[in-house]
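Every protein chain except one is present and positioned as in the full complex.
Right, chain A next:
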Amino acid sequence: MRLARGILIALGVGLTAIGGIVLLVDVPPERYLGIATWVGAAIVLHDGVVAPVVVAVGLGAARADRRLGRGPVAVVQGAMLVGAILTAIALPALIASLRGNANPTILVGSYASSLAVAWALVAITVAVAAVAGVRRASPSSARAARRN
């Protein structure tokens, strides 16, 4: 285990050093600040904005959980995750297509309407799960729920 760890860490330092050499040799020094800014901004944006928002959504879901039950809320969260990821994937294409490209064979999809369809499917899934949850939590089944 110790040997394996040593090898992996040494290998990692070596590979990182190759990255550093590529930066030194192939990237003009006036680009370093831009690269460092992007790497730093990526950390700040993720840790300071994206991750806290996701935590907040999770806390909200935990509240809804008490009313709707675990299964439905899990489905709602899963559907929203799929919607969020598809948005992240489609957003660059959507913005780039709005900016335009002199090449008519790129950005040929209708990204806005595809995204709208994706979110409509997410909304339907959420609605079905919510209705299922409310039904389960309704008085007729409340006794059964309590027994569990």
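Assume a contact is a pair of C-beta atoms (placed from the backbone, for glycine too) under 8 Å apart; a residue touches a chain by one contact, two chains touch by 3 or more; residues count from 1.
Throughout what follows, contacts and distances are computed from a predicted model.
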item	value
Identity of the absent chain, which is to be given by its UniProt protein name, from "Nucleoside ABC transporter membrane protein", "Molybdopterin-dependent oxidoreductase", "FtsX-like permease family protein" or "Branched-chain amino acid transport system substrate-binding protein"	"Molybdopterin-dependent oxidoreductase"
Touch list for chain A against the chain that is not drawn	1, 4-9, 11-20, 22-23, 26-27, 31, 34-35, 37-40, 42-43, 46-47, 50-52, 54-55, 58-59, 61-62, 65, 70, 73-74, 77-78, 81-82, 84-86, 88-90, 92-93, 95-97, 99, 101-109, 111, 114
